[in-house]
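Note that one protein chain is taken out, while the other chains of the complex remain in position.
Labels run A, B, C and D following the written order; every chain starts at residue 1.
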Amino acid sequence: GTSNTSASDKPSDTVSSGGTTPATELSGKVSTNGSTSMEKVVGALAEAFMQQNGGVDVTYDPTGSGAGITAAAEGTTDIGLSSRALKDTETGLTGTVVALDGIAIIVNKANPVKDLSVEQIAKLATGEITNWKDVGGSDGPVVMIGREAGSGTRDGFESITDIKDKAKYAQELTATGAIIAAVEANANAIGYASLSAVKETVKAITVEGVEATEATVQDGTYKVQRPFLMITKQGETLRPEVQAFIDFALSKDNAEIIVNAGAVPAVK
Amino acid sequence: MKLKKITEKIMNTVFFFCGMVAIASVMLISVYMVLSGLPAIKEIGLTNFLFGKVWQSTATEPKFGILPFILTSAYGTAGAILIGVPVGLLTAVFLSKVAPPKLANTVRPAVELLAGIPSVVYGLVGMIILVPAIAKAFKLANGSSLFAAILVLAIMILPSIISVSETALNAVPPEYEEASLALGATKIETIFKVSIPAARSGIAAGIVLGIGRAVGEAMAVIMVAGNVANMPKLFGSVTFLTTAVSKEMAYASGLQKQALFSIALILFIFIMIINVTLNLILKKGGGGEK
Amino acid sequence: MENMITTKDLDLFYGAFQALKKINLEIPEHEITALIGPSGCGKSTFLKTLNRMNDLVAGVKITGEVLYRGQDIFAPEVDVTWLRKRIGMVFQKPNPFPMTIYDNIAYGPRLHGTHSKAELNDLVEKSLRGAALWDEVKDRLKKSALGLSGGQQQRMCIARALSVQPDVILMDEPTSALDPISTMKIEDLMSDLKEQYTVVIVTHNMQQAARISDKTAFFLLGEMIEFSDTERMFSMPRDKRTEDYITGRFG
Amino acid sequence: MENMITTKDLDLFYGAFQALKKINLEIPEHEITALIGPSGCGKSTFLKTLNRMNDLVAGVKITGEVLYRGQDIFAPEVDVTWLRKRIGMVFQKPNPFPMTIYDNIAYGPRLHGTHSKAELNDLVEKSLRGAALWDEVKDRLKKSALGLSGGQQQRMCIARALSVQPDVILMDEPTSALDPISTMKIEDLMSDLKEQYTVVIVTHNMQQAARISDKTAFFLLGEMIEFSDTERMFSMPRDKRTEDYITGRFG
């Protein structure tokens, strides 16, 4: 137990408390730390949770999945956030899937290609296919834009397409927004990004005929997806406010919040 | 009387400690850089690390070669200097020797303003305007490239080159210029054959300062360089030493993370060499005028 | 002997301040003409007008004529760089460029288009000999000129002026920053120079003017009070003010 | 009349350079002692030794003794701030602090622990009266001291020195930066001061020394050549060098 905050006497320092009466009188601080793609989901959950529990302060440090897992293991944070499943080497931790995230395959709006198979996507990514006309598009070089090594999104994408270590990117960008922007700006680009962040500015294609939506992600028909995890230490009793926050995230009643944040609730 | 003496002693000590903060900071930075950078180098092997051409930090069989980053940083900096120095030096000459005072007084604050623009803003504009423009101009599929980074860096180092060079040019004794003019040289000939050579140590200092800035810049570069660990190609997507560190730091773990610190250590050593060079040049410049 | 430089009703203004008033002077060829007068009387200003070094000062206004070999130096067809090549200048403080001795001397010829190695070597040697410096520096031509002594530096500056083969050499108090021995060497040198060149020298040292010059002009408050043979000027000045000055009654 | 300050075989070195050589001098109470001598002879150095302002200069080495009322001022038990309170100093160029006149004068007393408003008011008035400045500035005490004329500034500096109620006042060419009228005022003031204080003044003006001082010491190249009653020194100097100096034969 090297937990850094005590449950008592730390007053909330947020102004966002909505004034709703809490079910039980909780107080203290819940620190979360990790994946940047979970920012929206965790942010929404935290905001809603704090509205219900005026005495609790949920903080979020967007340090990256790796750092989040480490922090949870070292006890420097209450909840680690990871946008990928735990590796075999990361032991002594409990990962709770709170949501699923579709990884949208995005192309420029001007690109006529509407659907790709997983195999085609893999070939585009590894550079086996270098021209769009080979996959039914117009003549033009394929510009593959991906995430940096270590990213949960990249990990998810490369595992599902089974091209680990083989992808050849034209650009490696460090965040979801940058990928979307780059694809938006380049007619020949293809990239991947968390479904929650994809907007009208780019086109999300269907994969093997399946559109990336909440429903298809949840029932597994849309294949390119990865889990959002909350990581805690194995076998440790969590402080009530920490447990309450995890429960809150898993509760059916709050599924709406996760949906609004663009992800898919893990509980059906 | 006693009290006064004690206060005096105390204040002396307090100020002494304030003075030591700079030393302590540099020591702290050096120690941390070395301590955190060495383990990975030990594990990977210095030659493999420095001269390895492949960086695949998260592969199942990870490879940690940072030659692409080193070369990219070197080429990128050289490119920025190649573009930034002529423009900067010529602008400095213009401000110091040619421009009517009124015009110089309009351009000079503009230069200072360039120095004040945050690097993320350079990155943002570079990403939105420069990168697509390069793609268009050179008919590239992808404009994020070493070339884009070079242009952004060249602009970013302009202010330091201009202001240091201008100071050096202004310090050239007017007698040199008089002598040259009296021999029948034109003003321009005088500037290029006498003033600039006489100011060369100051100008060199400006260039070294520019090199330091270019080598160390991360945030503007990461937005325009494409960030793939390729060996440098002018119109290819590349990773600098700085961006190699900042790109993966957030998600790294284990040996990968340690290797990132090793890259930072190499960067730190580069910068220290540049700093010491700068110091030497400045010292020499100060003494050589007689 | 003809006149090398003639000024006619030369007026010069620094802004509103008139520094030279109706100067009429005829500087003869192959002679040394000395300009004397108390500080601020306009000697340097006059000298700098002759090779248009005054052009550099903002707000200078010049009326009247300056003829060099009969050519109006302010005429639009006259290029100032040509003029300055013909009329060289040596300054009060030795001002070698921060380069080697060789490069200092070769600077002018290179500027004016001489690039052949042999020609340059030749010119450098000739100029240094002309300035009586060759023997002292021939073994260190590739060393920095800043390493020379003050007197050597000044002679090097004279050599530099000679290197472009001028007609006239203007010297503004060339020995005032030097020790007596260096001064003597330069005075000797000047006597040699007048064989080939026309020399105009500003000096605040009346003995020097008397020793070396053929003609002397006395300036006072921007006016030229008297201009005559040096011997005559120092033995029987025509003007009371000249007499007062050279006998040390003011200045 | 007893001796206020006595120096015994005082040697002072700036690094390797000996600026004072075996100075033996006895400065009597309630008199004005003048130090004269050519530039660089060590007058200022000697003066600054008396209140240890030389401590500030790096590389100063002092041997010999300086006794103030019999107390060796270099003894470890002597606090230098106490010494300087007892032996005040006025400098060549007036050096008012950039604050109000009042604060300038009150600076010293506050420093030494006087904080009561009434006491301070009292001291300020007394000091300014002592420096013959009160009437001129009493209505502008809260104005910046930098607005005073040079002569007023110097008298204010004297008032500031008086404010800490010293025994001795050292003055290093206090009038050399002033016009004749201000100089006269300060000379008058000094005569008043000696009623209460012992005054040591460095001056390069022999007339001034003759006019105002009781005793005069003549320094030359770090040595004290002669020390006697002023009248006697100027009428029949004992040493040839003193005579040469005061008759203007060198210096």
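Just so it is clear, a contact is a pair of C-beta atoms (placed from the backbone, for glycine too) under 8 Å apart; a residue touches a chain by one contact, two chains touch by 3 or more.
FYI, contacts and distances are computed from a predicted model.
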Q. Looking only at the UniProt record of the hidden chain, which name from "Cation:proton antiporter", "Ring-1,2-phenylacetyl-CoA epoxidase subunit PaaC", "Phosphoribosylformylglycinamidine synthase subunit PurS" or "Phosphate transport system permease protein PstA" is the right one?
A. "Phosphate transport system permease protein PstA"
Q) Which of the chains on display does the removed chain touch in the whole complex? A) A, B, C, D
Q) Which one touches the absent chain: B:L46, B:A59, B:A78 or B:V107? A) B:V107
**Q.** Residue touching the undisplayed chain, where the options are D:N3, D:T81 or D:S228
**A.** D:T81
**Q.** Touching residues (missing chain, whole complex) on subunit B
**A.** 4, 7-8, 11-12, 14-23, 25-26, 28-29, 32-33, 36, 86-91, 93-95, 98-99, 106-107, 109-114, 116-121, 123-125, 127-129, 155, 158, 162, 186, 188-189, 192, 209, 212, 215-219, 223, 242, 245-246, 249-250, 261, 264, 267-268, 271-272, 274-275, 278-279
Q: List the residues of subunit D that touch the chain left out of this view.
A: 51, 53, 56, 58, 80-85, 88-89, 91, 93, 95-99, 107-108, 111-112, 157, 160-161, 163-164
Q. What is the set of subunit C residues that contact the non-displayed chain in the whole complex?
A. 2, 29, 69-71, 77-79, 81-83, 86, 113, 165, 167, 196
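Everything below uses one rule, namely that only the chains that are shown with their structure count from here on.
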Q: Determine the centre-to-centre distance between subunit B and subunit C, using the mean Cα coordinates as centres, and give it in whole Å.
A: 48
Q: Determine the centre-to-centre distance between subunit C and subunit D, using the mean Cα coordinates as centres, and give it in whole Å.
A: 52
Q) In subunit D, which residues are in touch with two or more of the other chains? A) none
Q.
Which residues of subunit B touch subunit C once you look at their complex with the stated criterion?
A. 173, 175-176, 178-186, 189, 193-194, 197-198, 288, 290
(Q) Give the list of subunit A residues in touch with subunit B in this complex. (A) 36, 62-67, 69-70, 140-141, 143, 148-152, 155, 164-165, 169-174, 178, 181-182, 185-186, 188-189
Q: Please give the residue numbers of subunit C that touch subunit B in the complex, ascending.
A: 51, 53, 56, 81-85, 88-89, 91, 93, 95-99, 107-108, 111-112, 146, 157, 160-161, 163-164
